[in-house]
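Provided herewith is a single structure, encoded as structure tokens, for subsequent inquiry.
Only one protein chain is missing; all other protein chains are in place.
Right, chain A next:
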Amino acid sequence: MTERALWVAKTGLDAQQTRMAVIANNLANVNTTGFKKGRPLFEDLIYQNIRQVGSQTTQNTELPTGLQLGTGVRTVATEKLHTQGNIQQTENSLDIAISGRGYIQILMPNGDINYTRDGSLKLDSTGQIVTAGGLTLEPNITIPQDAISISIGRDGTVNVVQPGSPEATNVGQIQLADFINPAGLDPMGENLFRESVASGPPIVGTPGEEELGIVLQGSLETSNVNVVEELVNMIETQRAYEMNSKAISTTDEMLSFVTQQL
């Protein structure tokens, strides 16, 4: 015995549970640098034709309206919204934010290149510029040990001032990669994204040129999660969940009433 209403309401509970998980993840990352919020996409499931509209009821008459029953809802996708987060001033010379499109390229230990909007960069013991997770930039940039100050230009040029020289020396260039469909990037955690079939291949270039954004030194891009929006979504999700569970308990009561009465 499968009771239709019970299973339909169950799909509703599943969908709300997924939505809650996405909201919880967004809220958990409200202070994660360069985080892009996610949202679930729902779709109604197919309808079942119980009685076909227009079918003959007799030789001369036909059914004016039929009965089509929906079978519930499903989560089609959880997509990332790659809108710009706020730019926060940190005054740290190795913090960079991208204003506009583009991702910083990161070399993974296995030789792959991943992408991030998290510009909280550091130096490692050998003077290489690395992410907070210790992964090097691509192309790799090394800062001389005796550097007094580091300046990163809007176009990604990295200059250092060394003792005994009034002029700054160029030590490298940060390049950005952009994608036709950033929403198709595969989020890997640790603020990293991976190229996928849906995102298209990366288009690498100099910051500020063509469509790429500029690099701002001494700033960080905050998470693009809007706390108020997430809280409103959470209330809505909770109520929708309650209503679906009410549908389950009501259907259950109907069935239990039958078994008790008859």
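Keep in mind that, in the parts below, a residue touches a chain if its C-beta (ideal position, glycine included) is under 8 Å from a C-beta of that chain, and two chains touch if they have at least 3 such contacts; residues count from 1.
Convention: contacts and distances are computed from a predicted model.
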item	value
Choices "succinate dehydrogenase", "Hydrogenase iron-sulfur subunit", "Peptide/nickel transport system permease protein" or "Flagellar basal-body rod protein FlgF" - which one is the UniProt name of the chain not shown	"Flagellar basal-body rod protein FlgF"
Residues from chain A at the interface with the omitted partner, ascending	3-6, 8-9, 11-12, 15-16, 19, 41-51, 53, 63, 65-73, 76-77, 79, 81, 83, 101, 178, 180-181, 183-184, 197-200, 203, 210-211, 236-237, 239-240, 243-244, 246-247, 250-251, 253-254, 257-258, 261-262
